[in-house]
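What follows is one structure encoded as structure tokens, with my remarks underneath.
In this view, the complex is presented without one of its protein chains, the others remaining in place.
The chains carry the letters A and B, assigned in the order they are written, with residues numbered from 1 in each.
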Amino acid sequence: MQDTSIDPRVNLPVRQKTSLLESEGRLRHVILASQFDRERIDDLCKVAEQVREIAEAPKGREELAKLLPHLNVLLYFTQPSTRTFLSFSAAARLLGMGVEHARDAEMSSEAKGESDFDSVRMFASYFDAIVMRSPKADLAERCAYMMNDLADAKQNQRSVPIINAGSGKDQHPTQSLLDILTIKRTFSRSRYEELHAQDPKHAFGVSQLDVGNKRYAFCGDVGRGRTIRSLAELLSNYENVSMCFIAPDHPKLQLSDDMRNLLLKRGVEVEEYGSLDVKAGKKWLLSTVDCLYMTRVQSEHDDNDLKTFLKTADTSGCHLTVARVHRMKPYAPILHPFPRDSRVMEIPTEIDNDPRAMYFRQARNGLWARAGLLAHIFGKDKKLADVHADFFRERHDYNR
Amino acid sequence: MQDTSIDPRVNLPVRQKTSLLESEGRLRHVILASQFDRERIDDLCKVAEQVREIAEAPKGREELAKLLPHLNVLLYFTQPSTRTFLSFSAAARLLGMGVEHARDAEMSSEAKGESDFDSVRMFASYFDAIVMRSPKADLAERCAYMMNDLADAKQNQRSVPIINAGSGKDQHPTQSLLDILTIKRTFSRSRYEELHAQDPKHAFGVSQLDVGNKRYAFCGDVGRGRTIRSLAELLSNYENVSMCFIAPDHPKLQLSDDMRNLLLKRGVEVEEYGSLDVKAGKKWLLSTVDCLYMTRVQSEHDDNDLKTFLKTADTSGCHLTVARVHRMKPYAPILHPFPRDSRVMEIPTEIDNDPRAMYFRQARNGLWARAGLLAHIFGKDKKLADVHADFFRERHDYNR
Partner (left out) sequence: MQDTSIDPRVNLPVRQKTSLLESEGRLRHVILASQFDRERIDDLCKVAEQVREIAEAPKGREELAKLLPHLNVLLYFTQPSTRTFLSFSAAARLLGMGVEHARDAEMSSEAKGESDFDSVRMFASYFDAIVMRSPKADLAERCAYMMNDLADAKQNQRSVPIINAGSGKDQHPTQSLLDILTIKRTFSRSRYEELHAQDPKHAFGVSQLDVGNKRYAFCGDVGRGRTIRSLAELLSNYENVSMCFIAPDHPKLQLSDDMRNLLLKRGVEVEEYGSLDVKAGKKWLLSTVDCLYMTRVQSEHDDNDLKTFLKTADTSGCHLTVARVHRMKPYAPILHPFPRDSRVMEIPTEIDNDPRAMYFRQARNGLWARAGLLAHIFGKDKKLADVHADFFRERHDYNR
């Protein structure tokens, strides 16, 4: 497989890429957060919810495990990420898939001079899907195009779906999917009623059910964090969304120009602050937002300029405190992609028991989102819906 | 989750901790060897034996695999231990559980400043039980209390069992369980008849069936080895038990004062020797013992004083030889938690074929003990007993 035939596709505008990554109306590869338009998000979140509801009972988990027992997935992680790794592993197992790993490629084939494409094509000989995380920015995308070429080849060639579990500093699409699933759940009527035994219209109004008509705040590593960038971009597809970005006073941590321009072009109202402890107009900023997305300021990257800044600067304005949480709306969820930094404590553990703290549930939503995604890719969403219907009809019959 | 709310429980006397680690009459977490009182040991060994007997036939293994197919366990080993790791993995698979690992936590989340509690709570989002081995002494215990707090939280929080697979220098409870299972099996009537085609009363007397009324010898790293300490403590709960401790002439290797005091307080007769090649009264020491527990003297720890001693001292008195084994009672089992040291050879390979050499069977007993433990924790012991009864009724019917 040659890079020269792949480069033109990598250089296409994002909107043109998405159709290359689909097949027969469903996602074939999952590479870019931009593949998730509103319709797709609604569909994938519905599937994820079905997985979650079925999985609540042991018998349901046995049914789920019958969906894809004949398939094996390879988790090919040349960049370590225990959390994402385990989440994908558990999600695949939920559907009955076999799970294998390749983590230390540098120890064997790559040391022998093998190209990334040869490695991935070989892995595709043995496995039915490849979930890959790599420090190389475009690698997952390039592998997806290689798989497309193999599927199109005259001779019958093996081709499997590629799922991006984080590539370089740019894309981590399944993180965005679980973030938005968490937001949708938080603002769903049934979920709110379950948690609060109250009609949500008394709390946040019917127009705020679902993702639109809200004020979102993003705090921490606004400039570099791919989770904030991807989520903000997805949210910008919804109507009447405004966004506040709170970052320490360093250009690499603050909202980038291209991101600001993209959001403004899409009609998003954008505000920027240097601390959570400020007022927006006459009110405390935090009392005005419907959802707060916190992130860790990453200090392990090789950026001496920023490291020096972080050693001396006071970034405590970008950390949550119990007092600050008190200012928030009673229903406003606090999200965090985790890990949080236990040394600087951008979210102190005292807050974990607050009902607004959603970050652990958010992680568990990753399980449902990723399992639902795999079911979708392999065309089992219809079967899943049947299982769901049967399962709850039976429970209903049983409970009568 | 905060350490400050957990510290008081870590500092409780052991007897008070055990009830914190139980739930509805069964073990919820397995953290301390002291959780195994005589009644619990009898129960867990019965379950382990049932697993073993069912597993003998391929069809039995298929039945076992139906017990917990809907559950996934995470083996979280930040301290390497190939043997314990594989034993837990095989045990969980025996019950149909999915098995995943996290070994290199230091490479990802922890490098990002994540606390141990956040890591473990995250893992609990994806898996149904966490088997953990850590160099940090109390970590598994603290995580168990965190899980208790989550189960008690007002909002429905995810909480899973924690199983200690070795923490620091102190606790390795499942090793103690498999040790005592090996002793019980060795001294069971059916096992003795099977091996020797002879009623055991001709060999060691009916009073010696089971664990009590025996003279145990422990040899090697008496002072530091957690296996010896835990097993001796468990055995001290049985009636009429005496113990000999044989260790090289260094205070760190010899019986510690606190251990001696604990055993004496419980009425155990304690003798101490510097070599296996001595007389106890008029008889060779080894001819007087009913069970010999050997251990490796660990030299890989950072203890320069001890390293110097081990380089120059003659520790051969604490090694078995064929001649020494000849002095032993014909039924007295030789145990060793393994690995043995192939450089100093505390048990030479010539002894492996001796019918008293139990150390490889002991390892295999670990499989049954750990599978039985998982069945117990997840409330499948009743179901297992049914499978066992059905299975042997069918075989019996078939053989008539």
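The definition used in the following text is that contacts are C-beta pairs under 8 Å (C-beta built on N, C-alpha and C of every residue); 3 or more make two chains touch, one makes a residue touch a chain.
Everything quoted here is computed from the prediction, not taken from an experiment.
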Listed residues A:F36, A:F88, A:F127 or A:Y273, member touching the removed chain: A:F127
Which residue of B:R26, B:R83 or B:R266 touches the chain not shown here: B:R83
Chain not shown: contacting residue from B:V30, B:A48 or B:V99: B:V99
Missing-partner contacts on chain B, residue numbers: 58-59, 61-62, 65, 80-83, 85-87, 89-90, 93, 99, 195, 296, 298, 300, 338-344, 349-350, 352-353, 355, 360, 363-364, 366-367
Contact set of chain A toward the excluded chain (per top definition): 1-2, 69-70, 72, 74, 98, 100, 102, 104-105, 107-109, 111-115, 117-119, 121-123, 125-127, 153, 155, 157-158
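Following the convention adopted for this analysis, only the chains that are shown with their structure count from here on.
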Length of the line joining the C-alpha centres of chain A and chain B, rounded to whole Å: 42
